[in-house]
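Only a single protein chain was left out; the remaining protein chains are all shown in position.
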Amino acid sequence: MSVNEVTWQPKILVFACNWCTYAGADLTGLSRLQYPATVRILRVPCSGRINPQFVLKAFQKGVDAVLVAGCHPGDCHYTTGNYFTRRRFLIMRRLMEYVGLEPERLQARWISAAEAPKFQQVITEISEQIRALGPNRKLRDEEWKI
Amino acid sequence: MLVAQKAKLREILNALSEEYQVAVPVQREGTSAFELYRDGIEVMFNGNTSISPKGMFFPQTEKMYGFKTVKNTTEFVSLPVEQGKRLLFGVRSCDMKSLDCLDQVFLTKGYIDEFYKQKRERTVIVALGCNEPGETCFCASLGLDPQKAAGADVHAYDLGEVIGFEAVTEAGQKVLDLLKNHLREQQFALPPVGEFYLKPEVAGVPEKLKGMFESPLWEEIARKCLNCGACTYVCPTCHCFDISQDVRGEKGIKYRCWDSCMFGEYTQMAGGHNPRPTKKERVRNRFMHKLNYFPERYNMLLCTGCGRCLDVCPVKMDITSIIQQIKEAK
Amino acid sequence: MKRVGVFVCHCGTNIGAVVDCPQVAEKAMDFPGVVYSVDYKYMCSEPGQEMIKKAVQEHRLDRVVVASCSPRMHERTFQRCVEGAGLNSYFVEMANIREHCSWVHAGEPEKATEKAMDLVKMAVAKVVKNKPLQKATIPVTDRALVIGGGIAGIQAALDIANAGHVVDIVEKEPSIGGKMAQIDKTFPTLDCSACILTPKMVEAASHPNINLLTYSEVEKVEGFVGNFDVTIKKKARSVNMDVCTGCGLCMEKCPKKVDSEFELKMSKRRAIYTPFPQAIPNKPVIDRENCTYFNTGKCGICSKVCPAGAVDYTQEDEYLTRRYGAIVVAIGFELFDYSVIGEYGYGKYPDVITGLHFERLVNASGPTLGKIKRPSDHKEPKNVVFIKCVGSRDPAKGKSYCSKACCMYTAKHATLVREKIKDSNIYIFYMDVRTPGKGYDEFYNRTREQYGANYIRGRVSKIYQQGERLIVRGEDTLLGRPVEIEADLVVLATAMVAQPGAGQLAQKLGIGYDKDHFYTEAHPKLAPVETHTQGVYLAGACQGPKDIPESVAQASAAAAKVCGLLSKREMLTEPIVSEVNESICAGCGMCVAICPYKAIELKTISERIQGQTVERQVASVNGGLCQGCGACTVACRSAALNLKHFTDQQILAEVNALCL
Amino acid sequence: MEDLTLVLRRTAKEILEKGEAQMVIGWEKGAFWYSSTSAFISKPEDTERLIWDEYCVNNLAKYLLDYRHKEGKVAVFVKGCDSRALNVLLQDKQLKREKILIIGLACPGMKDEVEARKLGRGSSIPLYKKCRECRYPNALNYDFFIGEDKVIKEIPAQDDFSEVQALESLSPDEKYNKFVANYERCLRCYACRNICPACNCRECIFDRTASGWSSKANNVSENMFFALTRALHVAGRCVGCGECERACPVNIPIMLLNKKIIQDINALFGEYEAGTDVTAKLPLGGFEFTDPEEFM
Partner (left out) sequence: MKYAYFPGCSLATTGREYDMSTKEIAEVLGIELWEIPDWNCCGASSAHLTDYRLALALPARNMAIAEEAGLDVAIPCAACYARSKAVEAAVTSSEETREEIEEIIERKYSGKSKAKALLDIMANDVPESLITKQVVNPLKGIRAACYYGCLLVRPLNTGFDDPEDPRSMDKLIKVLGGETVDWAYKTECCGASHPTTKRGVGFQMLDRILANAKEAGANCLVTACPLCLNNLDMRQGQVEKAYQKKYGLPVYYFTELMGLAFGIEPAKLGLNKHFVDAMPLVQEVLKLKSGRESA
């Protein structure tokens, strides 16, 4: 995907665990809480399923930001999945920042099934941050357009 | 001989740039390679580049064509091809020889590789003679003249303060004509070529290898090998490639990219069988190809004595010592 | 090439009023693999579902995408729908264009429509990579194991047995009964503990569906829900249970006296013994460590006096392996060892005792025959000090949690002292009085008002011996001044802690435990008796401090779960589990450490490598245990592990589709 | 070190003569005075080829993988860093301890061969940077040890992360430009991976284009994906032997990524030195409830 400055809208990919954040996003809808149409949610069973490599691939292919979201520590449907997520992404976020990615572009949050306002607020916040930063070109694999 | 002060090289390259897209050897971050010339770039004169100029003709990744699927039919999309004349300055004798090898592969025996041919045909080569061989060099043992690179369009010589030029081909003559205002005629004798440290005796090796497919030597030689692709990727003659595609939704691009016979999946078949399952078979293939199969088919070694492989090998696999071992094997 | 059909739902106006559904349907035709696309008012309605089924047949669709509401709402509906159309139920994906789109972008119809297209594109990209998955069935063995023969274990076993299933109870002591057997009276009714426990013990022993394996321990647990293979070690009793009549002559004649564990070393038992008179089974065991015969080879009196010839010195530990469908863990608790607390004298004062000691001292069949006498000089105490929260609510020296039952049993002890020693004075040091429970607060108030116990809000900072008495120094925080009491007896309400072997047993069972080694329930609210290992349930205080009514209630709850499981011959397992590509797996074992369900283990496989047979280790996923979280897949560097239905390739396809 | 060469030969010879191992992996002299390379000796008389000098930088631990399914034992010489590498292979269950005979060495630090070639014979050759910073010059896990004194150098109290920190202090764009400059020239020859003891997968995802993770195409984006993925894969298992960097034919400072992760693991999850303890739990194979929380 190439970047067109004029029509550009942030494209934010959210990896959401099925039990907390995805359900939280559902509740946001049920509560009719509005947020920018910049996010696309990808459902995984548990935040522990989110491979940091997915995030790299997403940046390569052209997203502007990634949000990794799951249950709060202690609330994981699978008991411990999110603790692994936490360790992995503590390292991952620092590594990405180290190679020059703006920290706003890779974020991780705990959002429970009940936290619709939080989901709304987080998405709104990230959208604004990314809008301010502009399109991401880092890591991007743009060679393959026809 | 036509000569110019070395200090004037910048002017010369700038002048050439008006006519050609020029590439020169450049040192960067502890490594070196051919780069497109930009005004002011410092040309590397000491020794050869770590990465050979092979990629100028046979890039590591080369797009071949695009395709598009629309409602269950596939259309081909041709991709833009770079045009215009190019000039390579500073190619050494060994790398010149490697182009000879690649020409054999890509342009002879009834098969013409259009991608290679297009690049080869639009490129003029100014070779640069070597006076002092590098520690890992052994081109002389393979019969090359380090100072006069066969096949080049222009021979350039490093004569200390000055550079000497001699046109070899018509295309070369055109280059020198272009530089008329920058060159003057002066007599110069070429300095003597320095001593080579490595002197493998290659005579008889291709023939001897014919009977050595099952030799226990291969197992021994291969023990060190890590099966990385460093040697094949820096080798100016290695030319294996893999064809692959990148598909994005309904569109995609077919491309080819370098492959290495050192990699496990190189000969992996679709069903999972691998005729070269271990490094013994892979190492054997690499040296058999260079020293036996290729000479049999094209009547020349697939090695030019550039010494890059023994320079980069993390475990110091050494083709000259392997040649020696083959010679000594019973 | 897959043939995908896309069905875009308007959900009345819920979606349709914001998202341009016909346009989404039209756009979907451009996505690779889509051969049919349509929009409709209510996809989940009968006609909507019929429409899908018809389209599958007419257009030979092999994959379906429904763009509608959240899959959490209707995934099952559409899975059944495509199943009805002859497709595998996992060949449908949903694009959530309601909760995640129309409802949250109501003011931006264009952007919402664009987003809906993206979501459909992602779903299409995923669905073409969906593989058919089948729910597998595993057989269920109709037999349950209850570990622990205290009140919780007994109750669970009785409930399961009464429902018609065979139950084995494994108890490490020679008798069932547990802690409750040591207790004198129960609060708040003050009925005799033995009077309500003993009938249950007898019932368990005589129940045709219950087998008691006393003096036995769980050695090894293998397998998974429905099929646990449990190895049980039956320790050598040295008494032939089949022959012994329980006459008790051997115990009378045995010359070797040993401190009684049951009486907390406050009286003696013999080397051949039953722990207490009402023990079940009421047949003795020989304590080989202390038996003269086993130590010196001489004596043998018990054998000589036994009329039935039941004494057998040659008995050996016996191991038996049985298959169970379900396991109830009810191993109870232990009491906090207060000898680590310096303020209370590190356990060196004989008249500082625990509540359980007190239970025995006040019990009619206890060492003092129910007369409260203090251990040091067997005098009747006049001033009795009770200290609550010894080791509880004390993160510095003990446990951070509240042990829950102590407030009530201390009140009970106070009333018992006052009833038995009329001129006694009771002082109770407390942090808070916590009495939630039926009749509990009333009981506490009676203790204060009717029985005149002095409740002092504050901690004790020091106990020391002064002459015959103990000086208890503390603080009355309500009056804001130090208090000092000359006590004859100090009773500590020590914390309930996990059994010392709880951790090891948890590891054998593959269940979780918290920092205090109490077992972790699968969900604190909604799955309080389940564990993360399917088929293993919790009852009683091994899950956390509990009093008797709570333990019994949880035991019955666990039993209900077991009955639910055992009532079926076989059970269905979720097909969304991890799988291993053995040819890639290097057997590093990273996944084994990460799996919260112990569903992965390393197994040895042999294979031909270059004409030679070699053995190597690879990970192996037990589909019965795996719950499909996928944490292992990320830990697997070579991607030998993949989670079905959420494979790397499927997720990457979604990512790629989004970025087109 | 001259004397130790003799001890080393004698040891190897004894091992082979007594049949304690089928093969001894050590070092022999390469084509140049500044190159020493791996040697695989299975005959007692060939032990004369073995040497021990300040160019024996090649980490031999990973070669053991080639012989893990072979009959009998393999003996291997290990320096401090090799020993940590070997421990990682053991931790990863890739080797059976009982099939290896480990001969520990005390390493005085290895000389930089690139510098050696540049400076020429007879001049004073600096040590490799990783050797100057080395905290474990002595083998940690061995069956027997060659050499008298174990600690033979002043050992720094801490790893040196100054280069990492210098990079961290740059702006995002500066950092990214450096990253691009480094990986633009990556050939994806996988020498770094193939020499790395922590890269011990049976089949690397980068060798399986079918896995969907990587394409064979060489461009800076894919190269960066390779670099970051490899850094994440060896996270918590990189022993800092620096062989990746030495193996790189285009001189990419690969350890800058690895050291960054080592630094962060230390700071976030407590000090951890890979390969110093075979029984240690891998940092990314577990977690603590008390791990830093910044995802709120």
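General remarks:
Note that the chains take the letters A, B, C and D in the order they are written out, and that residue 1 is the start of every chain.
To be clear about the criterion, a contact is a pair of C-beta atoms (placed from the backbone, for glycine too) under 8 Å apart; a residue touches a chain by one contact, two chains touch by 3 or more.
From a predicted model like this one, the values you see are computed outputs, not experimental measurements.
Shown chains touched by the hidden one, complex as a whole: C.
Only one residue in the set C:Arg76, C:Lys220 or C:Lys462 touches the chain that does not appear here, and it is C:Lys462. Touch with the chain that is not drawn comes from one residue among C:Pro47, C:Gly164, C:Gly309 or C:Gly342, which is C:Gly342. Counting over the whole complex, subunit C has residues 341-343, 346, 396, 462, 464-466, 471 touching the chain that is not drawn.
One rule holds in what follows: only the chains that are shown with their structure count from here on.
Two chain pairs, B-C and B-D, are weighed by contacting C-beta pairs, with B-D ahead.
Centre-to-centre separation between subunit B and subunit D, using Cα means, comes to 31 Å. The residues of subunit D that reach two or more other chains are 203, 208, 213, 217, 219, 284, 286, listed in rising order.
Across the assembly, subunit B contributes residues 246, 248 that each touch 2 or more other chains.
Every residue of subunit D that touches subunit C in the complex is listed here, in rising order: 69, 92-94, 200-205, 208, 211-213, 233, 281-282, 284-286. By the touch criterion stated above, subunit B contacts subunit C in their complex at residues 69, 71-72, 248-250, 272, 277-278. Listing the residues of subunit A that touch subunit D in their complex gives 52-53, 56-57, 60, 73-74, 80, 83-84, 86-92, 94-102, 108-110, 138-143.
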